[in-house]
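One structure, as C-alpha cells, below. Some questions next.
What you see is the complex with one protein chain gone and the rest in place.
Coming up: subunit A.
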Amino acid sequence: MKTYHSLSAIQKDIKEGKVNCTTLVQFYLKNISEKAHLNAFLEVYEEEALAAAQAIDQKIAQGKAGRLAGMVIGIKDVLCYANHEVNAASKILSTFQSQFTGTALQRLIDEDAIIIGRLNCDEFAMGSSNENSAYGPCLNELDNTRVPGGSSGGSAVAVQADLCLVSLGSDTGGSVRQPAAFCGIVGLKPTYSRISRWGLIAYASSFDTIGVFSKNIPDNALVLEIMAGADEHDSTVSKKPVPAYSSLLNFNKKAKVAYIKETIHSEGLNPEIKERTLATLEKLKQAGHEVEEVSFPYLDYILPTYYILTTAEASANLSRFDGVRYGHRSEATGDLESLYKKTRSEGFGEEVKRRIMLGTFVLSASYYDAYFTKAQKVRRLIKEKTEELLKDHDVLVMPTTPTVAFKLGEHSSNPLEMYLADLYTVQANVAGVPAISIPNGVDSQGLPIGLQIVGKAFDEATVFAFADYLMQNQLN
C-alpha cells in the first residue's frame, strides 16, 4: 500500500476500490510495529482499530459512512476515552481507565474516525521535549538522537512517521506547534474555548486547548470543524457557530501580514531560522502582500506570566491525584499526611513537582499579589496588545521556535533553557488566539523549521486559508 498524506486521497481511493479502512489500519499497525523504537505510542488499539475499520468499511459499502471515514487517528495520552487507560504519561495514573469519552474525541468517532492508539507525551503535558514522560522519551524520526519537541511529542512523531494520518495533542504553551515545527508537519492550536475541554486532562485550565497534527491544512481544518463548538459539559466553551473551515480554504486576497520585530531580532533565535522566516516574508511581499514590521514590547514578560499563571492553575488541577480514590497509592504509608506525601512524591515526576511547588508558592498568601495578581494584569496587557496588532492585520507571522529540534538530554539539567523553547508559542496561549505551525523548510542539517501564523480570536478560517495558501504556493 502506498503512503497517504491526506484524507481526500484516501477517500478518493476508497471510492475507487483501491484501498479500504482495514488495509489502511493494517498499514499503520505495521508501521507502528516497525517504528516501535520511536516510542510514540503508549498503547496501540490493534484489535479495536481493525474491528472499527471493518465496521466502517461496511458503512462505506452501504453509503452510510461519516465524514472522517478513512481517517486513522492517534490521541495524546491526556484525552479521555471510555474504558481505555489514560495516564497523562504519569506514574500516578498508571492503570487508570477513563469512564467516559471526551466531547472532541466522541465527535470524531461519530464521524467514523478510527482511533488507533494512545500517544506518548510529557507528563501532564508539562514539557517541551517529551523527555518528561514516565514511559520514556519519544524520538524524532528524522534524527533519533533528537527530541520531537513536546509536550505532544508522540502525537507529532505519529504523523511525522506515518503511524496514523492525523493525531490529537493539547497545547497550553506551544505543546502542539513546537513539536509540529520540530517534526516538519502542521500543528494547530485553535482559539481558547473553541473546543470543549470535557475529557481533556487539565494542566492549566485557562490556557489548555486540544490541538491537531496533520500533514496538510484541509485535514486539519476538517478535524477542527468537527470537534469544535458548544458543549453542555463545558461551561467555558464558546457557543459561537463553527464555520466550515475545510470549505473556506480559498485565500484570494492581498493579505495584511505583520511580523513582530522582537521575535526576529531576539538573541536566542537560530540564524538559519531567522533567515528562513525573513525569506518567507520576502516571498510574501513579492507576491504582492502587505508585510509590516510591528513591535510587541512585552515579549520578555510572556514566559514569566505564563509560568506563574499556568503553574498556579496546575497546582490546584493536580491536587486530585492524592491516592485516595484512584491511580497510584504508595504502599509505604502510615497516616493521612504520609499517604499524600509518599503517593505524590512517588507518582509525579520532577518537572510536575517543580510546577506544583511553583504554583503553590505564587498562590500563597504572602506572594499572591506580587506574583499571581500581577501576572493576571500582565496577561491582560499581552492579550490587549496582541489583539491590537491583529486588529490592523490578518495574521502575525513569526518563527514557531527559536531553535530546531535539540538533542535528547541537551536541556534536561536546566529547566529555564527548556522553557525558552516556547518563547514564540506562548503568546497565542496567553492571549487566547489561534495559531498554527506549518513547515518552513529545513536547516543545513536537514532539520525542520516551523513558521507560525497567528490569527484573530475565532478566526481560524483566515489562519487555515492563509496557511494553505502558503503551502499550496510553496511560499513557505
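In this text, a contact is a pair of C-beta atoms (placed from the backbone, for glycine too) under 8 Å apart; a residue touches a chain by one contact, two chains touch by 3 or more; residues count from 1.
By definition in this document, contacts and distances are computed from a predicted model.
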Hidden chain of the complex, named as in its UniProt record, picked from "Cell division ATP-binding protein FtsE", "Acyl-CoA dehydrogenase", "Hydrogenase" or "Aspartyl/glutamyl-tRNA(Asn/Gln) amidotransferase subunit B": "Aspartyl/glutamyl-tRNA(Asn/Gln) amidotransferase subunit B"
Contact residue for the chain not shown (choose from A:Q62, A:N83 or A:Q99): A:Q99
Touching the absent chain when the full complex is considered, from A:T3, A:S33, A:S247 or A:S319: A:S319
Options A:G184, A:G199, A:P402 or A:P439, residue touching the unrepresented chain: A:G199
Touching residues on subunit A - with respect to the absent chain: 78-80, 86, 88, 93, 96, 98-100, 102, 197-202, 204-206, 232-236, 312-313, 315-316, 318-322, 324-326, 336, 340, 360, 363-365, 368, 372
